[in-house]
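Left out: one protein chain. Kept in place: all the others.
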Amino acid sequence: MSANPLLSVRDLTLDFRSRHGTVHVLENVSFDIAPGEIVGIVGESGSGKSVTAFAIMGFLDKAARVLSGDIRVQGRDVMAMSTRERDLWRGKEASIIFQTPRTALNPIRTVGQQIGDVIARHTPASPTEVQEKVLQAMRQVRIPDPERRMGAYPFELSGGLCQRIGIAAALACHPHLLIADEPTTGLDVTTQAEIMELIRDTARAKDLATLLITHDLALASEYCDRIVVMHAGHVVETAPVAELFARPRHPYTAGLLGSVPSLVDSIQDLRAIPGSLPDLRRADLPPCRFADRCPRHHADCDIPGLRLEGIAPNHLVACRVPL
Amino acid sequence: MAMPYSPFRLRDRLSMLGYVLSGNRLHQIAFGLFVLLILAALFAPLLVPHDPLATHPQDALTPPSATYWFGTDQLGRDVFSRVLVATRLDMLIAFGAVGLSCVAGSLIGVVLGYFGGLVDTVTSRFVDVLMAFPLFVLAMAMVAALGNSVMNVIYATAIINLPFYIRLARAEVSVRRHLGYVEAARVGGSGHARILLVFLLPNILSPLVVQASVNLGWAVLNAAGLSFLGMGVRPPTPEWGILVAEGARFITSGQWWVFLFPSLALMLAVLCFNLLGDALRDSLDPRSRT
Amino acid sequence: MSLPPILSAEHLSKHFAQSRRRRLPGRAPARLHAVDDVTLAIHPGEALGLVGESGCGKSTLARLLCRLLDPSAGQIYVAGREVTTMSTAAFTRSPMRSDIQMVFQDPTDSLNPRFNSFDLIADPLRQLKPPHSRAELIAKVEAAARSVNLPLDLLSRFPHQLSGGEKARVGIARAMVVTPRLLILDEPTSALDVSVQATVLQLLDKIRRDRGVALLFVSHDLNVVRLLCSRIMVMYLGQIVESGPTDALFRDPAHPYTRALLSAIPTLRGRAGGQRIRLDGEPQSPIAPDGSRCRLYGRCPAQQAFCAQAEPALTGQPGGRQVRCHFAGSAVPGQR
Partner (left out) sequence: MSRIVWRILSTVPTLAGVLIATFLITRVLPGDPAVFFASNPAMSPEDIERVRAALGLDKSLIDQFWIYLGALRHGDLGLSISTGQPVATEMLTRLPASAELTVFAFLLAIAVSIPLGVAAALKPDSWVDQLCRIIATMGVSVPTFVTGLLLIYLFYYILGVAPEPTGRLDPFMFKPPTVTGFLLIDGPLAGDWATTWAAFKQILLPGLTMAIFALAPLARMTRASMLNVLSSEFIRTARANGLSRRKIVMTYAFRNAMLPVVTSLGMTFSYMLGANVLVEKVFAWPGIGAYAMNSLISLDYAPLQAFMLIMAGIFLAVNLVTDLLAGLVDPRAGLN
């Protein structure tokens, strides 16, 4: 892990209490992001990737209970912040953008006003200055004709433009950390490429630590520097993109790569992962939550205390019998 | 031959009801009240301590006592017996009116929502016109036009509730008619009638049942309101609205029991239906179900 | 191909009148051109891919071909017989109904929540090919379940008790139980996780190979279509803009839109053309499109002034390909 991370998540363990018992959502989740680095968290639904993002931003709902862990952004303990501190921190130091860009915007307020609200909240500025900064923020995300568009309502703009507005608002106050939670789900392929290029270029230009949450391995491979693979609330592997795809060490990562259509030549080469996610409400979850589906399952796997360990430089894996 | 893959059974439904009730004290109370109301409606004539119509002039306007639990009215009739016996009539009106409007309204609404088109436009306009009138006054006018009788109160109440079912069923169906399972049924060879009856109607039953439960309360209010004004059911028939109207005369002279007990009965019945509606809403809402 | 097509369509169009509420009084109703002049044929045992972005009309086209919607113009032939003259209701009652079946996008939406898996699969059988006995019904339903690798003990479960992959398989079993000759699949895997998607794709390929069932696979995901289909049609704003064998289309996309689409797909293997092709500007409105210019005009990186004056026609190219572009087959300035 990098020497001077901007974001560091250490041993984050949390569960949800529901009517049907306790759901063990995350266990010992750890990873870092350096300034200017784009890290992708990849996993299937139910792997806990969005919960991780929400924990960083302080968005967990009441049912969630953090059992252990430490989240630091620029060395600052995020979970120790008061509500007020966190409100002033969000949007200024760290921002998050969501999927379904249109519903993520207030339908009855112009997009310019909405970006302006963020600027006015975090920087002392006169109305005309705010106006100028709104235009600046819109130009930064390459919105054509911002003077006209700032008076538009979300319903008058396409999904791609709405997502640009979301990014403009998130980046308006120049945060150091950007979390993008499935930012292109529901957008067309051509729009998706534009949004992802915008995120990548901005991260590079502003030295922004970026966390991309996605279920799309191919997308992550194209735009990220490093990938964190999650399965059932565990980080199972993390490595630089090229290395992860060239030589996956965790059987789950390998299985995932085998099931991605863009990575194989013919349908016969496609490999599905047998079985399904374990029920996270189980009290007796095995140390390795992939054990029941794993082709390499071994007696050692059932010994408690499985940790994410370095297997090569910058390459960590949580497996007793890595590939 | 035994069914190898058995669908839902009654027992499962009952256990689900138990599960829903177990969660909420208020819902249990509502359900208990509902059972009491039904029992009272069925067996009131057997349970009353006095003849509800018999007058005891010497006991006129006596406050509640061991003999007369809720006191007596100006003619010495037992208020308790009258309130209890009135349950049957009020329940008959409520269930009759809601049953009629629910069945007719949801059938109309389902057809309108599914087929749309000109008939839908015209009928929706008609419903708009109906809703433009104060519905209670409309019911008054209808009872006046049709004549004072219990059946006419039921019809009038049913008609003013009709728009709600038409609108509800129409909205629910027009949301669902483009859903995958309806298209799948068409690809699977089902005709329109079968899609309506087998696929759509059962799936919109939940909101209809919730609406019906709330409407039972409205129907009771409506019937009582009509007879309070001297329309519909006529004295000396015991009916909650009439009892309240009769009691109202003695408020300013301090005989509170004559109006209070029928009022309480009325309130409890409506409260019970409203709480039951909430309970059903909670239990039938797919988001709150497991 | 020597065999006659199972399903073919000629000059098929579907226009939707815009709702009156959005219309201003005194103006003619605007019409949304969802599908415009589509001609295609699907042969037995073939897998044809239909690709396009949201709103391009691919789902409407699928529903037209499935006789769920009546076309505004054009003809559909099932095994050479014209069916457009029949009403959708009459088609539902005809034996051709079982020949063409459909699998829907959202596995949750497309399963009646009040039926268990057994009844879900049995329903089309009861309507279209009523079995003679209950034993026969059970046997056929179980066979359909086995053919999609659905464990039989799941047959008594209700949709909300099934996982996404299991629901998708129930949906396929329901279509397969009446032994169709063509399956129309409307984004059947877009709601599934990749590892589940892989099983479903392999299952569909196996069904095609083992039973000779033709597939019309509608998707926004070119990579998925590439694996499953031998031929691909690309749609843009209601029109087919390019069609051809999968390999050729991927190797050498001829239409600027196809090229942009291909270049936008994230991939590990390094892009063939290298550079991302951007489509700038907003798409034209699908409502009453201007018939005198190319529908990609305004976004096309290769456009010439001429493109704004004439709408290109879909023209045949060598190798069984078709392209709707004025510059198809010729070297385009600034391209390639």
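When the chains are written out, they are named A, B and C in that same order, and each has its own residue count from 1.
Rule of thumb we're sticking to: contacts are C-beta pairs under 8 Å (C-beta built on N, C-alpha and C of every residue); 3 or more make two chains touch, one makes a residue touch a chain.
Here the structure is a predicted model, which is why all the values come from computation and not from measurement.
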Tell me which residue among A:Leu14, A:Leu105 or A:Leu257 touches the hidden chain in the full complex.
A:Leu105
Taking the entire complex into account, which one of B:Met91, B:Leu135 or B:Val182 touches the absent chain?
B:Leu135
Sole touch to the unshown chain from B:Leu84, B:Ala185, B:Ala224 or B:Leu280: residue B:Ala224
Listed in rising order, the chain B residues that touch the chain left out are 125-126, 128-138, 140-141, 144-145, 147, 217, 221, 224-225, 228-231, 244-245, 247-248, 251-252, 254, 256, 259-260, 263, 266-267, 270-271, 274-275, 278
It is residues of chain A that touch the chain not shown, namely 57, 59, 87-92, 95-98, 100, 103-109, 117-118, 121-122, 153, 155, 166, 169-170
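Just so we're on the same page, only the chains that are shown with their structure count from here on.
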Centre to centre, using CA atoms, which chain is the farthest one from chain C?
B
Quick one: report the Å distance separating chain B from chain C, using the average Cα coordinate of each chain.
49
Between chain C and chain A, distance of the C-alpha-averaged centres to the nearest whole Å:
32
Quick check: how many Å separate the C-alpha centres of chain A and chain B?
52
Among the residues of chain B, which are close enough to touch at least two other chains?
none
Which residues of chain A touch chain C once you look at their complex with the stated criterion?
44-45, 158, 188-190, 192-194, 196-197, 215-219, 221-223, 245, 255-256, 258-264, 266-267, 270-273, 276
Would you tell me which residues of chain B are touching chain C in their complex?
1, 4-8, 179-181, 183-192, 194, 199, 202-203, 286
In the complex of these two chains, what residues of chain C are touching chain B?
63, 66, 68, 88-89, 92-93, 97-98, 100-102, 104-106, 109-119, 123-124, 127-128, 134-135, 138, 155-156, 158, 160, 171, 174-175, 178
